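Missing here: one protein chain of the complex. Every other protein chain is in place.
In this document, chain identifiers A, B and C correspond to the written order of the chains, with residue numbering beginning at 1 in each.
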Amino acid sequence: MPGRNALFVPGPTNTPDRILRAMHRAMEDHRSSSFPALTRPILADLRRVFKTQDGQCFVFPATGTGMWETALVNTLSPGDRVLASRCGQFGHLFIDCAQRLGLRVDVQDEDWGSGANADRIEEALRADTAHEIKGVLVVHNETATGVTSDIAAVRRAIDAAGHPALLYVDTVSGLVSLPFEMDAWGVDAAITGSQKGFMLPAGLGLLGMSRKALDRRATARCARVFFDLGDMIAANASGYFPYTPSVPLLYGLRESLDIIFEEGLDAIHARHHRLAEGCRAAVRGWGLSLCAKEPRWASDTVSAVMVPPGIDGAAVIDVAYRRYGLALGAGLGKMAGQLFRIGHLGDLNELMLLGALAGVELAMRDVGIAVALGSGVAAAQEAFRATAAPLPPRGAPASPDAPPPPTRAAHERVAVAR
Amino acid sequence: MPGRNALFVPGPTNTPDRILRAMHRAMEDHRSSSFPALTRPILADLRRVFKTQDGQCFVFPATGTGMWETALVNTLSPGDRVLASRCGQFGHLFIDCAQRLGLRVDVQDEDWGSGANADRIEEALRADTAHEIKGVLVVHNETATGVTSDIAAVRRAIDAAGHPALLYVDTVSGLVSLPFEMDAWGVDAAITGSQKGFMLPAGLGLLGMSRKALDRRATARCARVFFDLGDMIAANASGYFPYTPSVPLLYGLRESLDIIFEEGLDAIHARHHRLAEGCRAAVRGWGLSLCAKEPRWASDTVSAVMVPPGIDGAAVIDVAYRRYGLALGAGLGKMAGQLFRIGHLGDLNELMLLGALAGVELAMRDVGIAVALGSGVAAAQEAFRATAAPLPPRGAPASPDAPPPPTRAAHERVAVAR
Amino acid sequence: MPGRNALFVPGPTNTPDRILRAMHRAMEDHRSSSFPALTRPILADLRRVFKTQDGQCFVFPATGTGMWETALVNTLSPGDRVLASRCGQFGHLFIDCAQRLGLRVDVQDEDWGSGANADRIEEALRADTAHEIKGVLVVHNETATGVTSDIAAVRRAIDAAGHPALLYVDTVSGLVSLPFEMDAWGVDAAITGSQKGFMLPAGLGLLGMSRKALDRRATARCARVFFDLGDMIAANASGYFPYTPSVPLLYGLRESLDIIFEEGLDAIHARHHRLAEGCRAAVRGWGLSLCAKEPRWASDTVSAVMVPPGIDGAAVIDVAYRRYGLALGAGLGKMAGQLFRIGHLGDLNELMLLGALAGVELAMRDVGIAVALGSGVAAAQEAFRATAAPLPPRGAPASPDAPPPPTRAAHERVAVAR
Partner (left out) sequence: MPGRNALFVPGPTNTPDRILRAMHRAMEDHRSSSFPALTRPILADLRRVFKTQDGQCFVFPATGTGMWETALVNTLSPGDRVLASRCGQFGHLFIDCAQRLGLRVDVQDEDWGSGANADRIEEALRADTAHEIKGVLVVHNETATGVTSDIAAVRRAIDAAGHPALLYVDTVSGLVSLPFEMDAWGVDAAITGSQKGFMLPAGLGLLGMSRKALDRRATARCARVFFDLGDMIAANASGYFPYTPSVPLLYGLRESLDIIFEEGLDAIHARHHRLAEGCRAAVRGWGLSLCAKEPRWASDTVSAVMVPPGIDGAAVIDVAYRRYGLALGAGLGKMAGQLFRIGHLGDLNELMLLGALAGVELAMRDVGIAVALGSGVAAAQEAFRATAAPLPPRGAPASPDAPPPPTRAAHERVAVAR
């Protein structure tokens, strides 16, 4: 199909050309004396992204799924009890992971479309006077339902109960794109992967661990080799890795961090919120509703759109992909067929999203959903106009130090030749 | 600015990733015994694109401007008389090139917004009973006004006048994207560059010359060295070039030709027409008009949109670029300020164009043009729906030989994991 | 440092430009209906490389280390007994992996510089009349000592003992580069990674499992989530993966497989043997010896060169890297300081190796090893000349269908211009 495909699944996200360039690189010796000059600043900078002073960040040649396992096996022992909130498919899978590792999981089911219920968590922890519960498992941003949970509230609940359980947070589709405060929220294990907010291909599992969590390694008896943090800590100390790292992904991560710091985490969050507001305006423009049951739950990285009764959400996705080159996310687990998902995270801007919304409209009409063409696009455009940053007047220098811009006359004179 | 910029100038066009990959290549010896295996098929395949059996195609390390000069200096002598139609800025510059080479140019000015007037050309040639006029210069697709001239009609005019003048056609923004028939239309010099329909970066001048035109080399006395076709013909005969060629651009051209033949020239023309129809529907939806004065002149590769009185077209372009990352073309020469241009050629699809149209709407509103947001997008969407190709049912194999597609159950099962 | 670095560690190996190009790719939806068209042929073609009809091949977003764990946890239970031959550092680490997973390992230590002792293995298995031993662990090519073990002999030993133990083979630095016959040798688990013979960056663990081994999943009680083959088998069945795969590495693997089949596995093995013979001739030319104690053990992918007494092998490596941009492998474990290693595997030819050998000579002289400059290079050159393939006469067509090559006259005529 000619032209560029429109990738609007909630990950993998678009990898900026800068990162693709940085990854196009001859192999090199990962034991060389110059290699730590690459590795060490990456590991240090990750702590700025996770927002942790005291914790330690890790990079594994794996995926986010592997980091669930890493967080658990390095801190717990078979038979240990944990409490988990289940608000969607990824929470479900996190729990499944824990169970397969031999942990006992107290599951708190919430309506899909809601976030973790801090009150219920507090209640359960208060009831656990013996402090049998070793950890609380929460998904920060439930990719399957487009719901963001309030992690700070979960931390307040744990503290209110005076409970020593560790707080394990899956922030795979949250970190970078959404505000995340590892230290301030008292997160003990923050789990993510490279293919969402970091805008990299999949292939790196990224993990932030608090000191408290790392101390549990001494007593945790879950079997672990590849995901053992001890080997990683020992090798990282001198700037190396215990296994051959993916050299391209490390250079890509270096570039990703540079891009993130150039835009700034606050600006990135604001941009995601603004784009999400445009997307939500479009959904209202179509007369449809989100899976997220209340505005406070609506995620700034992915919108799950409920389809009308009698329509198969999977059909929207199929037509969008095959006819318009637009990749959308499917309904998962018990939401299969009831919704489609628009990912709006990573390296994204207004016009990309408007093109995708136009494509969603076409696909919805093709499968029989009676939306007015252009209705969602117009609503999103209005939202973007209402929140646009002021634009310096034409011809103003880009910065006080910049040379004066070319005059219009000069510009148009050269513009006449080919 | 985050996300991908939207490049909607009428050239350079978007270079497909496949071509960028093909160009990322270590240097090699362009005198090696294996080099002709690259060169010869390229030169042969170019003739399929120019649609010529008898003519010869050339590749210069230069641009389209250089091909104007090459076509003229290899066939004419200082003081020779040529007839030229001027319908826009690029016709103007083609004439300027001829004049600076010492040729005498009979200029036929047309309203900007119209194409070459075959009747007037026939008239002028009939009047030239002494056959002093050695060539007729026409621009196939006037990039500055969004007007496509009827080259077949110009050929009929020359033949009707029984005149031996050579036909020189600038098809820089036409070839590949628009139907072009070098032999069938009797084009003696077909001039283009790499950065439009070929979807490559600028840096190659491409030229098709008829046998009749090549025979003029013997008598043409314009000074020429770099652009002398004799050196090129001699070197090409064995698969080499007289100067060091740009190795990446040759590999890029190889990939470009592969992409063109895979989609097929007819399909490419149909796609460009369909996208252009969508764009024109949007312009009507906005209540604005094209520079092209009649539908028959409207180009399928670029639309020049007249702005309302009191508005500076350059302001639309400025806001579109700085605020939305959308690059549009400016009004050139005497159209400066009166219009902006949307290029819709090359590696392009519906959603890309819809995103750009949404951006044009935003920029127009920002500078005070009272268009309804979404109005052009909706009109283009309607146009696209009306002309969409049928879609095979979901799950049908892509081809009779293809394996059965995965079942929905299988797909959705795996879709639940991360 | 200007110019290209010389990467002569035994992995990661040089990634060919073709593969780097293939990996430079926009992200795409790994759940799309077109994705299996990429995945399925890869999985099928891997079986051609592992040489298995009945077995199944797996691709994990991990490394070779992870495949050790995958092979073991999917087939064994904590407390199970296995027999392992330890001939070098990687055998040592494979054993360590097994022990950390709770397996009991009967270790057979061999001199470092020798391979696995099939007779001793047979003896141990014969003694295990209760068939308590569930598996035999062997390293095909011990990267740390430059020793290739005879896996066929190990299989014969197991069969001679009439023992049902599974055969687990680490062929990380063997597969592709060295002959490997999964079915013919009765290998039950063949373990490798992407960064050696496959010439890819690290980041993929590749695993071949026999039917017999896969059947053990039903009873194996080692905890497993990320490395569980059940999820992988279920997802692969429809052409998908249970976790987000690394899209660039999959495209890279596709290109790698194409390159491998184009050259042919037999030709690749012959090339590696020829290059290794050149390297070994150089070592003899220097008057030094290999770590491999007998010619039959000498690996065709890596040569471990013993340094004279009083010299620190690490100093050779340090000078080679910092002064000449030449990356060599270090002595590991108990061989630390006693040797340096020259990797000669992957995308390699004679001149690359000769340049590296010249650099080794310079580095050795710089640290006080009294080799004659050029002595090893000359010996390798002699070896290469003695085994060079015949060269068709100049100007002969490359193949019967190829066009005649350019004549010398034509070539030299064009060669005079710039």
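One rule holds in what follows: a residue touches a chain if its C-beta (ideal position, glycine included) is under 8 Å from a C-beta of that chain, and two chains touch if they have at least 3 such contacts.
None of the values given here were measured: they were computed from a predicted structure.
Chemist: Quick one: which of C:Pro41, C:Gly102, C:Pro308 or C:Gly355 touches the chain that's been left out?
Modeler: The single option touching the absent chain is C:Gly355.
Chemist: If I consider the whole complex, including the chain that's not displayed, which of B:Thr75, B:Gln89, B:Gln195 or B:Ser256 touches that chain?
Modeler: Within the whole complex, the residue contacting the unshown chain is B:Gln195.
Chemist: Footprint of the hidden chain on subunit B, which residues?
Modeler: Listed in rising order, the touching residues are 4-5, 7, 9, 11-15, 20, 23-33, 61-66, 68-69, 78, 97, 100-102, 193, 195, 201-203, 222-228, 242-249, 318, 321-322, 327, 329-330.
Chemist: Please identify, in ascending order, the residues of subunit A that touch the omitted chain?
Modeler: Output for subunit A: 17, 20-22, 24-26, 31, 33-34, 36-37, 40, 231, 234-235, 237-244, 398, 402-403, 405-407, 410-411, 413-415, 417-418.
Chemist: Touching the absent chain: which residues on subunit C qualify?
Modeler: 1-4, 6, 14, 24, 63-65, 89-90, 93, 143, 172, 193, 263, 271, 314-315, 318-319, 322-326, 330, 332-333, 336, 347-352, 354-356, 358-359, 361-362, 365-366, 372-375, 377-379, 381-382, 384-385, 388, 391, 394, 408, 412, 415-418
FYI, only the chains that are shown with their structure count from here on.
Chemist: Let me check something: if the centre of a chain is the mean of its CA atoms, which chain is farthest from subunit A?
Modeler: Looking at centroid distances, B is the chain farthest away.
Chemist: Where the CA atoms of subunit A average out and where those of subunit C average out, how many Å apart are those spots?
Modeler: For subunit A versus subunit C, the centre distance works out to 36 Å.
Chemist: Quick one: subunit B and subunit C, Cα centre-to-centre, how many Å?
Modeler: Computed value for the inter-centroid distance: 50 Å.
Chemist: What is the distance in Å between the mean C-alpha positions of subunit A and subunit B?
Modeler: A distance of 42 Å separates the two centres.
Chemist: If you look at subunit A, which of its residues touch at least two other chains?
Modeler: In subunit A, residues 4, 14, 24, 63-65, 193, 318, 322, 330 touch at least two other chains, as defined above.
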